[in-house]
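Report on the structure given below.
Heads up, one of the protein chains got dropped from this complex, but the rest are sitting where they should.
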């Protein structure tokens, strides 16, 4: 019965373009708030006065406002897609190597890994994303191409690509990630060469996409795992629920509780300032604004999502 | 616009009594699984071959199956109600004394408290529930009576009461809670006498209610904060969203991620074997079966909720 | 052969009174440094311009300078004596309930207790001292009197007593100790009533003695466990070595490494500003000055001991 959803939220009477216009105007008043990620120069250079929002409804329509067609570094948003690919590769075996629970705070990540014998708490922490990357590396003949093609297909944009400069910068400054990867490897929970895993991880983080691309790219998570255009199965219905629930409980760094309240949708953020979200059975969406709050989520993006769910009544709670 | 919800899930064509009957039959096949909480004798004595389920719809109808009219010790389910009362007492000031984020694992609770200067991660961890109890103690003239009357009103059952034997047992064996309370007190985050806070906490945990009582008692969380019978405002719409989101991300001990996937509803469990859950805009519900899984949640209760959301399509994801 | 020590350091040519006079003069130049413990009022009231030093040689002679006859609150120095009594009560069985290793830093005390199932790292951490107090409580019919008589005999001063005001203050403000005691109790590693253990612990910390008393009171630790006056065995030769080695590796809070270098003698400090030390085979000694350094050890006392071992060549390294 699960395939016949009981909760197709009602959009009757909502003027989505008007709502996006209002949000866009409100957000632009607040440009300058937040702090741009600066751990690598190519991210630090992005101007803060940018905001885009895009909705990709399951009926095929797209609504957008602001800089919704400007590309940015998707960073950790990519973890949603590699998680999907890892589930394709080995199914529920994945959960023997990475857990599905919230992580508490960053402070604990290493001690948790030690305590839990190298099993990361969830696939969206860096540790979990490294294990996920390792699974993708083992599971596909040409993992980089597989990931690129996955995103080009999901977004319908054949020009989705990676940013070599960003990937290289990450590689040059990522001592923590190298530490993490070697630590996990010491527990036997990485099977590929540590540097290969890191290189794939830096590559996935360096993907550049815009809000419309990303809103489309998460539509399958609103559609029980199927592409709404082609009807192709991207992941199982159960896999979809799993991914959405991990987004809800662990998608926004240490602010998952706050997002569940303030936004009320499964969401995944990246330090490039993007956040994707899912209204189950209705749409994929994406916001982008480079200024981050102290938890590392887009400050104005978070506000925009809050306004959106409050104005539309589309939050899950 | 928030007051006009967009997600009133469709119940058309669902035979809820039939579904509950099926679940009840399935669960009874599995009696004997799980382990009854035995840290105090009065809990250990409860037989494992019990299962009840009750739905309290916003239209006033109640559906039930199994031992839905047998009372049990609600234990940590009470934290939902004291949280509601604490918000009534001091509003968002509460969040200066307790955070709203998932907690990671129990292993970290004390070190987190130390690290975070006595601010518990959320109101559903024991530490957070002690702070919440402290707020209720300060906020009402007759806190015990206030809590009892709250539950009698919410459940419509004037006979809701506490179990002195359970409260006394908890008091006699709760060294950890005494440790926790004194530790929080050392940070100045309890304002009342430590023993008074503990006594109130043991009292709230010792409340006895049945599935029907409890399903009705969480209806306001499905109804934007209003009692569906009297229309009385119990908590604000924002407060409701807050409570539901904390239930989703932290309501089931260390299994919140698993529950978000497997059940997909805001829920709060207790070691007495009860679990309340909320289908926003539709109903409050409650399951009960005393055998616990290794995370401390009712093993068969969790299964029943899973079956329920899968059979009805009412999960939020 | 152990009973015939090979390392009776040579005192030939040392004018101990001259050395103490020099140190006393140097220290008085620095009065005002350090910070007096202020967690209870009766400690905060002690003036900082006090310094005493006393040596009690095994030949019976005593050398002293400064305020060596002014009493102060011995606080954690008492842990040396309760450790001795606990070894008398149950011998090496004690080491099943408390370990003998350095503790790292205070930050870890609770997590270590959790990780190590309620076994404190050593008898000089508060947690370990509570277990030691519990052993003394079980091991003697009149533990308070036993402790008092032990110190009166060791010091030769029948007027050694406790300070009710200090003990009461500790009791009123010691939420952390209450937390710790209940936490240990939850692991079953306290056998007496928690409050009784705490009361005994506060009593031992409230003992008042002067430098001469204390220097004499540790002579048995310089004399293979025997009283140098009466020849009475206080503890075994092995027990003496054990106590000295715990003092060396864990006697000065988180500064054991620093003390081993800077002072080079087994030592035990208290927040009242006293520090006892042992020159094996030669003497017991004690310094006192109320101003503490950031680790909680007497700032000028530490300096005085450093000067003393550097001027005399009596450090063990």
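Odds and ends about this structure:
Letters A, B and C mark the chains as written, and numbering starts fresh at 1 in each.
In this text, contacts are C-beta pairs under 8 Å (C-beta built on N, C-alpha and C of every residue); 3 or more make two chains touch, one makes a residue touch a chain.
No experiment lies behind these values; they were computed from the predicted model shown.
Shown chains touched by the hidden one, complex as a whole: A, C. Only one residue in the set C:26, C:70, C:144 or C:254 touches the chain that does not appear here, and it is C:254.
Within the whole complex, the absent chain has one touching residue among C:101, C:149, C:164 or C:193, and that is C:101. Touch with the chain that is not drawn comes from one residue among C:121, C:268 or C:302, which is C:121. In the full complex, subunit A touches the hidden chain at residues 107, 110-111, 114, 175-176, 178-183, 185-186, 194. Residues 1-2, 4-11, 14, 99-105, 107-108, 111-112, 115, 121-122, 240-242, 244-246, 248-250, 254-258, 260-261, 264, 266, 280, 310-317 of subunit C touch the missing chain (whole complex, contact as defined above).
Here is the rule we use: only the chains that are shown with their structure count from here on.
Taking the mean Cα position of each chain as its centre, C sits at the greatest distance from subunit B. Our note on geometry: subunit A versus subunit B, Cα centroid distance of 31 Å, whole angstroms. Note on chain placement: the centre of subunit B and the centre of subunit C lie 49 Å apart, centres being C-alpha means. With each centre defined as the average position of its C-alpha atoms, the distance from subunit A to subunit C rounds to 57 Å.
Across the assembly, subunit B contributes 107, 111 as residues in contact with two or more other chains.
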